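Yeah, one chain of the complex is gone here, protein chain that is, but the others are all in their spots.
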Amino acid sequence: MTVPVTIRIQDADFDIAAEITAMTKGRTDIGAVVSFTGLCRGIEGDDTVAALTLEHYPGMAEEEIQRHADEAIRRWPAVTALTIVHRVGRLVPGDNIVLVLTASAHRQAAFAAAEFLMDYLKTNAPFWKREERSGESRWVEAHSRDDAALARWSKD
Amino acid sequence: MTVPVTIRIQDADFDIAAEITAMTKGRTDIGAVVSFTGLCRGIEGDDTVAALTLEHYPGMAEEEIQRHADEAIRRWPAVTALTIVHRVGRLVPGDNIVLVLTASAHRQAAFAAAEFLMDYLKTNAPFWKREERSGESRWVEAHSRDDAALARWSKD
Amino acid sequence: MKVKYFAWVRERIGVDEEIVEPPPAVATVADLIGWLAARGDGYALAFEKPGVIRAAIDRAHVRAETPIAGAREVAFFPPMTGG
Partner (left out) sequence: MKVKYFAWVRERIGVDEEIVEPPPAVATVADLIGWLAARGDGYALAFEKPGVIRAAIDRAHVRAETPIAGAREVAFFPPMTGG
């Protein structure tokens, strides 16, 4: 069976409940759904963040996410559906940034695939965040902890 | 800061989006929300499942979940909010059974706490499932894979 | 003390809770299982494999060797299958 994969990059907000319903509707083989929602924080260390602006590489971003969705399905054949929505544009604290939804019969595959996809999105998908804090606007630097999180999947 | 913990055992369905909103509303310290939703499957191996009936030990179920929510917060101090909703009563394929929501600034703590809580709920929380399949009603047997999933947390 | 039964333990015994007064020689959870098993066919069937039965005293999981002295509520049930 082909695993349904939904990938969208959009300015608009997403509705988690609607995305889960779209993924599970009419299916009785799904026993577990894991969602990861990334939100814009207003606090970064001791600083206040006023807004984030997300830029992406149109075309490449969708293709790279699709490639890694395919890889997740290859690694965890028990995964039965995937949805990835990434927002771009200007976002303020509390706004949704990214949604990863994974479904499987039992929970292990759904959890593992969701973590894998998030680790990948953080480090390899062509998106860049610009942050407004303390009256200045600056590009967010990549975190070494995200590279470390990604590295654990190459041992498999 | 005290971490807000919501625990409910109920017959009624839950609304994931409303639970996430209740958890994150007015907060700007949350950067990651992980949800796990367990659903009633209609297929179990080659068999068709018509319904599940969930029984619990009132009082003990809430207390045990609270104990493990406290334990999750102790193990992952970066967790900033937890919600656990478990349904009881008769459920049909596609119905929600259980919801675990975890929030943190960065994703690792939210993922780990959600997996820990689900592994715990599967094996130690006093709930029992009765399954209607092939015209018969029978109690679901515990899975050794769930005991194995729980065991990995005792190495920490 | 109050004894509560859940899932197929409850079904085999036929009641969901009852008040029992075991003699002083019944000191542990395992002793109580043995004493209850002798109360009738339903009890014997419920406790035919004591090794699979889980127990809680005053809403906390306990082992077969745990003493029951002072317990207000003892519960017996099969391995849990929630989540």
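Every chain is named by a letter (A, B and C) in the order it is written, and numbering of its residues begins at 1.
Definition applied: contacts are C-beta pairs under 8 Å (C-beta built on N, C-alpha and C of every residue); 3 or more make two chains touch, one makes a residue touch a chain.
This is a predicted model, so every value here is computed, not measured.
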Displayed chains contacted by the hidden chain, counting the whole assembly: A
Residues of chain A in contact with the chain not shown: 38, 54-57, 59-61, 63-64, 86, 97-98, 118, 121-130, 139-142, 146
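Going forward, only the chains that are shown with their structure count from here on.
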Partition of the remaining chains by touching, absent chain A: one piece
Furthest chain, CA centroid comparison against chain C: A
Geometric centre distance via CA averages, chain B-chain A, whole Å: 22
Geometric centre distance via CA averages, chain C-chain A, whole Å: 48
Contacts with 2+ other chains: residues of chain C: none
Per-residue multi-chain contacts in chain B, two or more chains: 38, 118
